[in-house]
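Heads up, one of the protein chains got dropped from this complex, but the rest are sitting where they should.
Order as written gives the chain letters A and B; numbering starts at 1 within each chain.
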Amino acid sequence: MTNSIREIREADFLLVIGSNTSEAHPIIAMEMKRAVRRGATLVVVDPRAVWMTTIAEHHLQIKPGSDVWLLNSMAQVIIAEGLVAEEFVAEQTENFEAVQAAVKDYTPEKAEAFTGVAPDLLRKIARQYAQTAKAGIYYTLGITEHSHGTDNVYALANLVLMTGHLGQRASGMNPLRGQNNVQGANDAGATPTYYPGYQRVDDPEVQARYESAWSCELDPKPGLNLNEMMLTMGEGIKGIFVMGEDIVLSEPNANHLEEALAGVEFIAIQEPFPNETMRFANVVLPSTVFAEKDGVFTNSERRVQRVRQAVKPPGEARQDWRILCEIARAAGINWDYDSPAEIYDEMASLAPNFSGISHNRLDDVQADGMTGIQWPCPTSDHPGTVYLHGDGVMRGKGLFQAVSYRPPMEVPDEDYGLFLSTGRTLYHYNAATQTRRETGPVAKHPEAFVEIHPRDAQQRGIEAGDRVRVSSRRGHIDVVAIVSRQVRPGCIWTPLHYAEARANLLTNDEGDPVTGTAEFKVCAAEVTRLGEGKKLATTFRGNYYSTTGPGA
Amino acid sequence: MCSVSTPTDPHSTIPDRLASAGGLKKGVARGLSRDTGLHEADIYGVGSFYHLLARPEKRVRVCGGLSCQLAGSREILSACQAAGLPTEEISCLAACDRPPAVLRDRRTLPMVTIQDAERSGGKVEDLCSNGSESVWCGTIGPQDAAAETLCLNLSAEPDWSGSAFKAAGTMGSSALFDLIEESGLQGRGGAGFPAHIKWRAVADQAEQERYIVLNADEGEPGTFKDREILLRRPDLVLEGLAIAAAATGSSEVYLYLRGEFEVPGGVLAEAIQATTKAGRFPGITFHMHAGQGAYICGEETAMLEALEGKRGMPRLKPPFPVEVGLWGKPTLIHNVETIACIPGIVLQGGTWFKDLGRTEAGSKLYCISGHVQNPGTYELPLGVSLDELVAAAGGYVGTLKAFSPGGASSGFLPASERGRALDFKGLGAIGSMLGSAGVVVLNDTINMRWAAEEQLRFFEEESCGQCAPCRIGTHYLHAAVKRGEEKSLGLTHVADVAWQMNEGSICGLGQAAALPLTSALKYFPEDFA
Partner (left out) sequence: MSAMKQTLVLDGRKIELQQGDTILDAASRTNTSIPTLCHDPRLKPVGACRTCLIEVEGSRRLLPACATPATEGMVIHTKNERVDRHRRTLLGLYLTDHNPDRHYGLGGAPNQLVAMAHEVGAPTDWGQLPSKRKASSEDDNPYILFDPEQCIACARCTRYCDEVESVSAITLAGRGSETTISTNDGLSLLDTTCEMCGGCIDTCPTGAMTERKAAEMQAPPERDLKQVRSTCNFCGVGCQLDLHVDEAANDGRGRIIKVTSPPVGTTTNDGNLCVKGRFAYDFVDHNERLTTPLVRDKAGVLQPATWEEALAATSLGLAGVSERHGKNSLAFVSSSRCTVEENYLVQKLARQGYGTNNVHQCAAT
């Protein structure tokens, strides 16, 4: 996020795209609700009528995968109508001409055929976005989990740069992190390309610093990203260590992965709970949950905050950092950390972005009356950084990237006639290893389901509560049908949380060529009714997912 | 969802929609939520506030007001229940002059007898007042008054010439405000606030969108004068409203009638239709709105909430409605009687009106009921005494013991005050009030502890529940004064509770609600022995 969560309430225009904010980020949604109540304009772009659309001024229910058409067309309008922030573009960006040329033909009229958005409405929203000073963009996986996810992000960034919506409060570009410490894990260097603090592994100067600090030789070639690891599993990859992740449940095209894992010689997992990957593991190391450990998490707004131990681990389970130290020692490296605080200090000493942060400092209330520090924080007296690019674009000049529309890898055809998209619900979390052990979420969402539009349901003889089979070219799952106007005609949606109905048996593991992120958000699928009159045994309680809910 | 509502907000339609759906039955709120996009709990909260909506299974409601009780309403209640009618008690139905009154669905039946209840055979539709309920008016007087001494003159034929509206138009707003100031017209809903100040305040607002609201939520126990005006002189009401709208620069007039006024509402609706068809008041639109059963909605800001389709909970003042009123816009609110005085003042002059009064300006409609010979509505000079009023109503029944000069909120006064002028200032000076001039007379057969208990029961039931001093205070005082069923709290702390209610309550209901008990304790301590 370039802005902070607290700034959202000040925004006057919010473009929420590919984010089911109220379910995936309820607290950020509360800030958005607050802005709307204050009078801000909320525009939600989503093929599905997510809850936020109920308070939005406009819901652009675009066809899946048509984001680039929409965004480029907005850019076209902004340029054509002379709404570009000329001064900002001239002084703080480069390569604008390329985008200007690339979007020339993306008129709202042409876009309509791809997106389904009326040209006048698209123009209105483009103008409003360009002309409102405090206008922020908020997005999540609905933007990135596409084969053209990087293009989507570039197209958004182009809008931000051409309107100069950067470097001010409540005005910027804000990816909302899906997990508690995605930011922190990346910050810590758990990526094939970077050491901690986003220092490239192929930068000789950085390499030298780390070699000296760690007294070893380091590989200057970036490693494989997660998607590449999964695609080469059993062939290139022969041994795998997994901490805190159920790859079999969470990675796309699970059938393929399960076959590939047979070719892997050694698998160790470090986990607090049994999971699907455990079926393939050679060693299982029982670890801890957040309430049993010390350390820090870094949230979406780059705020580093303390995690503190509240209870002791059960049985012989051990804190993860202790286990990792033991593994290192067993491998002959002498790690003698006394505490997570000491580990953090080592990282901070090697990454200038975090140099001013320590556990000690995080234990105090900060100058702004809040807890936690937002990096970059280079020195121990630096207050942290509330929003990025405040002193001009960080890389020097904001780089425009021209993008053009590419269709999704897979679109509906005669065999698989529906667009399938996947996502999260409020009540469960990722693989639901935690939330399916909780009474409330189970009471609300007891089992896996697929949302299907009444028209499509009728065509297939499906009634609400029927058990149905959802199939794609890669596999199938059996779930309950929720007949709902939340989805567009021609589209279905299923949550990703259920081990017995893994959405990733269906999804496409081909992904974005740049990030390696798989196309979870669009693939072709079909739904058929199972058996005779087998109705839903349990009920979904509460009227939100009813047939006449939002979007009716 | 949105905090500022507007005239087009579906929220304002909620009470009507609930009424059309037959009240707050299970599932109704969810259905309306789907129709309107409003939250179902909000709809439920609104429905549960109004007694005509909250318990839809009850279709027969017997008045529990003092005057009806003196006429045996509790026996009627038992008889109705015994006959198998779905019956409950209800707060004053504004029919104290024809007791005991019963509400059948939305229709007020006068002088219902035990035989009427028995004759119904348990069929709600067959319950009637000896076959003669369809349209009824109360007694008016005095019989011998000369027309030129009456501003409202209820016995006269309606005058649809529109001459006052035209005259006011010719006069211009500023001159009209001066005229109203000269007339000394005070608000006749209860507070006695000078009318011209409100008119000028609304006209002076920067905001150009303004509203006129007619308060016809006549619910103060003992009061029924507005009912008579609506039935007999709807011309005065509509013309007065039209003059107010034109003079204050508004075009939208909202008329809020209590939900039990089915018949007066029908008369008014017909009059509006005819008026609109004839184009009598060009540029002015009348909107009828039926209340759904809540005394508190007679409080002007609670009424605004009700018009906006919300729970009728009074707003904090300031800001006053003349600045921030209906849908947040400047709003002129007047009681039926006040607005009905306007055409007379315009046609006959401010001084004429002022001189109609004795101790304060104008003639005044006094409602009288209870232990008197001819209960009814009497137009007399403002400032007559109880004895004079009762003389006009044919005399006392039995020996006078106590009276309420202005509804339940005015508490009780002893017989020794029978010669005191019934006006705003004088009654205020002795800790009572003229209020809506709903005078209830009690003779020496009445125990004042019982009377106080009945009034407190009314206030507890009709408290909106928003603020603690009133919500808990009315409950406390009712429990404290009640004998029998519950363990008594005693009367030791009544004075402190009453002080708190008066000091701490948001609106006039809570501020006045202790008065029936404190005044009864003060003047009739022997009844509590």
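By definition in this document, a contact is a pair of C-beta atoms (placed from the backbone, for glycine too) under 8 Å apart; a residue touches a chain by one contact, two chains touch by 3 or more.
All figures in this text were calculated on a predicted structure; none of them were measured in a lab.
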One chain isn't shown here. Among B:D9, B:E89 or B:E461, which residue touches it? B:E461
Consider the whole complex, including the chain that is not shown, and state which of A:A11, A:A24 or A:V479 touches that chain. A:A24
Where A:L83, A:A98, A:L121 or A:M278 are the choices, the one touching the absent chain is A:M278
Filtering A:G116, A:P286 or A:G475 for touch with the omitted chain leaves A:P286
Sole touch to the unshown chain from A:A170, A:V296 or A:V403: residue A:V296
In the complete complex, the non-displayed chain touches which residues of subunit B? 1, 3, 26-27, 29-30, 33, 39-45, 48-49, 51, 54, 294, 311, 316, 460-469, 471-476, 479, 486, 489-490, 493, 496-497, 499-500, 503-506
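By our rule, only the chains that are shown with their structure count from here on.
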Distance in whole angstrom between the CA centres of subunit A and subunit B is 60
